[in-house]
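Only one protein chain is missing; all other protein chains are in place.
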Amino acid sequence: MNLTLKIWRQKNNSDKGGFKEYKIGGISKDMSFLEMLDVLNEELSEKGEDPVHFDHDCREGICGMCSLYINGKPHGPQQTTTCQLHMRSFNDGETITIEPWRAKAFPVMKDLVVDRSAFDRIIQAGGYVSVNTGGVPDANEIPIPKTLADQAMDAAQCIGCGACVAACKNASAMLFTSAKISQLALLPQGQVERKRRAEQMVAQMDAEGFGACTNTGACEAECPKSISITNIARMNREYFTAVVSSNNL
Amino acid sequence: MSWVSKTLSSTLGKKLIMALTGLFLILFLIGHVSGNTLLFKNDGGEAFNIYAKFMTTNPAVKLLSYITYISVLAHVVYSIILTKSNKTARPIGYAISKSETNSAWSSRNMGVLGTIVLIFIVIHLQGFWYKMHWGNLPMVEYNGEQYKDLFAIVQFAFQQEWLVALYVLSMVFLGFHLSHGFSSAFQTLGLNHVKYSPAIKKIGLAFSIIVPALFASMPLYIYFMY
Partner (left out) sequence: MILDSKIPEGSLAEKWTKHKFNVKLVNPANKRKYDVIVVGTGLAGASAAASLAELGYNVKAFCFQDSPRRAHSIAAQGGINAAKNYQNDGDSVYRLFYDTIKGGDYRAREGNVYRLAEVSVNIIDQCVAQGVPFAREYGGLLANRSFGGAQVSRTFYARGQTGQQLLLGAYSALSRQVANGKVKLYPRTEMMDVVLVDGKARGIVTRNLITGAVESHSAHAVLLCTGGYGNVFFLSTNAMGSNVTAAWRAHKKGALMANPCFTQIHPTCIPVSGDHQSKLTLMSESLRNDGRVWVPATKETAEKLRKGQIKANDIKEEDRDYFLERKYPSFGNLVPRDVASRNAKYVCDEGRGVNETGEAVFLDFRDAIIRDGKNVIEAKYGNLFDMYQQITGEDPYKVPMMIYPAVHYTMGGLWVDYNLMTNVPGLYALGEANFSDHGANRLGASALMQGLADGYFVIPYTVGDYLAQIPSTKIPTDHPDFLKVEKEVKDRIQKLLSIKGEKTIDFFHKKLGKIMWDYCGMARNEEGLKKAKAMIKELKKEFWSNVKVLGENEELNQSLEKAHRVADFLELGELMVDDALNRNESCGGHFREEYQTPEGEALRDDENFAYVAAWKYLGEGQEEELVKEPLKFENVKLTQRSYK
């Protein structure tokens, strides 16, 4: 395959950045999208040009590191992570536009690499059960209905890639935040801190500068792990219940 | 900041206001459309004029109407605030965005749709509501009581093709606005459930077709019948 790549290049956070076009040939349909970029980078390196920087690590769709906005969609045309996208999803001669995730809370560090530490701070605000190591009850002491455990797992599958933010027209992080709030709200272990968690995580999400949810459903449609927006509804419920009933002034 | 203002200034709180006011306006639409079906009664406007008088004088209705004004105002103000903050959440946009593949057009354009509906409301209020309240309307007498003949105004207004066209078109926009807004309000309130959400979606869709269609049929009816 021969392709034209239109790639966002930006030297660092303070650089203005812009698109640059590259022609690339000899691409096999079996390559993953990132392997296609590897080929480009190898060519650029040989020519002495700075390779295109992009985040990637496990390349098996679970670490959530890869984060490319390809031809107008997060992770490209398929509902999967960028690393699991293969070149057979593209046509010979096609022009592919590659951009970084765009959000105020995800500043671009270089080329296609963005800083997603805002997600870490949201989790730090309350995405945990406050138990120290040791001194916990036996794992089978509290039975959990299978359906609840399954629902919690559905939410817990989030890989924190940020495609939801990238897809949302408001750059909202509600799908991400709600997935963690949901997981812990569904399980008995999460009950003790339920209210505090909802209040603090929502507050942190807002403080990071993410937008509000307008229920377009784009996040759900693009999420590589198919996290459902029912989690957002649950988060809203958790939050409203928490603010009217908690003792937190 | 008190917990109330803190809550209402959060993204979720702002959305709560949008949802609650939106739902109230949906209720208002039900009342408005039901009353206005009296236009279809072939009695020269008698039932409609009596109804109109009731609506402007009854104290309970007055209270409701104030809530409606506040709702409209809050819905508009908060939508502006939210739109502004949502825009700042993405200062640099994408060169290419294929959002049509992941979401409905109406859901992404609630602001545009809402603005059109708002312009319509202003025209609509100026044409009827203002005249009914403060205008110099001809009077009619039914059973010895004096009534403002709003029906005559309606009849006159909808003889003008452009106004009929404007109304019908505006109702199409209202329909799109409702097609997202109805079920979206429930989602924002956290009312999402495997059993009931599909029904809410269907009712929302039906509502967004039936109510605007009924409204749109009124000017058409008047135009063709009188």
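Chains: A and B, in written order; residue numbering restarts at 1 for each.
Throughout what follows, a contact is a pair of C-beta atoms (placed from the backbone, for glycine too) under 8 Å apart; a residue touches a chain by one contact, two chains touch by 3 or more.
Since the model is a prediction, treat every value here as computed from it, not as a measurement.
Partners of the chain left out, restricted to shown chains and counted across the full complex, are A.
Shown as candidates are A:Q124, A:S226 or A:N248; the residue that touches the absent chain is A:Q124. When the whole complex is considered, the residue among A:H75, A:R102 or A:R116 that touches the unshown chain is A:R116.
Interface with the hidden chain, as seen from chain A, comprises residues 11-12, 28-32, 34-36, 38-39, 42, 45-46, 48-51, 53, 55-65, 80, 84, 86, 88, 109-110, 113, 115-117, 119-120, 123-134, 136-140, 142-146, 149-150, 152-153, 156-157, 159-160, 183-184, 187, 189-190.
As a convention for this text, only the chains that are shown with their structure count from here on.
Touching chain B in their complex are the following residues of chain A: 6, 19, 69, 71-73, 97, 99, 102-105, 167, 169-172, 174, 202-203, 205-206, 209-218, 221-222, 229-230, 232-240, 243, 248-249. Within the complex, the chain B residues that touch chain A are 2-3, 7, 10-12, 14-16, 82, 85-86, 88-99, 101-104, 107-108, 110, 180, 183-184, 187-192, 194, 197.
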